[in-house]
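Complex shown without one protein chain; remaining protein chains in place.
Now for chain A:
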Amino acid sequence: MNATARSAPGPKRPGSRRPRPAGDGEHRPQRDHQLALLRQMLLIRRFEERCVELYSAAKIRGFVHLYIGEEAVAVGVGQALREEDAVVSTYREHGHALARGVPAEAVMAEMFGKATGCSRGRGGSMHLFDAGRRFYGGNAIVAGGLPLAAGLALADRMRGAERVTCCFFGDGAYAEGEFHETANLAALWQLPLLLVCENNLYAMGTSLAREHAQTNLAMRAASYGMPAWTVDGMDVLAVEAAARRAAESVRAGGGPHFLEARTYRFRAHSMYDPDRYRDKEEVARWKTRDPLDGLEGAMRTAGSLDDGVMKQLEEDVATEIDAAVRAAEAAPREPVSDLLRFVTSVPGRV
């Protein structure tokens, strides 16, 4: 087993190619692809900014954990996954859900707790599900999704399906026993599992160095006998390249792979968090590496994006979110008479 801990994707890194000017047919697909990435990241960013407003207006309640600053990870990894693959996520999953193609309207309706929400108002921000898109939440117990993801991968393995299960989790979850039990099991059984650690440097308010004796997360993952890479989580093209490489290797029967995406959340842990544990300078420094600005800048430099296109993109995204909010506002509430639905599959059994 070629177990390595290294930075991805290495010299062959397609993401490091400078985007070339658009205009000729050969480069049009690349430009369109990058525009699609930018649009997805923008959708996640603007969606969550709207959530902040709606939270302040008390339309949305509960715990709301924003992904702002980390968009490149969900969007980049999403490129490496196919429809038939599975995604297991955490409580900071608006970005994962939207990148997986869960409609903004269904996510927003869930934030409102409405009947049209993707979890019919039972889940809220932390528990988004879409079985049809094989999006398995939405787990608010950090690391709780990891064994589950191993099981989805096990089912594929046992049935001979060439599918990948991708599990997102944070650096906080990495400290839980469930990560280590799952890593051991997945490597032991060579499960088709892509472990994506979104290392945003804080487990709620506890910094990486204060939660991990060994902060080289990829090295520790590699010790389980799986290929393990670290990638710049603020660079969507780099994430995409690394995730494609890892997912293809998983799909080809290479067993579990570990990808650490170094990222940062620009906002507090949740809407309740006064964010006292981080230096303002640190936050400001990371904001200079905004993944949206990064791709936008690269595309502008390459001549594949201009003010007009950007304006159009913003308008498209705003329109989509406006429609989602309007639909969520107008959507029916789940009737209280349905309170006990979905506790068991047999109505009335408790």
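In this section, a contact is a pair of C-beta atoms (placed from the backbone, for glycine too) under 8 Å apart; a residue touches a chain by one contact, two chains touch by 3 or more; residues count from 1.
In the analysis below, contacts and distances are computed from a predicted model.
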Per UniProt, the name of the complex member that is left out, chosen from "Heterodisulfide reductase subunit C", "Phosphonate ABC transporter permease", "Alpha-ketoacid dehydrogenase subunit beta" or "Extracellular ligand-binding receptor": "Alpha-ketoacid dehydrogenase subunit beta"
Chain not shown: contacting residue from A:Gly138, A:Gly170, A:Pro227 or A:Pro256: A:Gly138
Among A:Gly62, A:Pro147 or A:Gly254, the residue in touch with the chain that has been omitted: A:Pro147
Residue of A:Ser119, A:Asn200 or A:Thr263 touching the missing chain in the full complex: A:Ser119
Touch residues of chain A, complete complex, unshown partner: 86, 88, 117-123, 127, 129-131, 136-139, 141, 144, 146-156, 158-159, 165, 177-178, 181-182, 184-185, 188, 341-346, 349-350
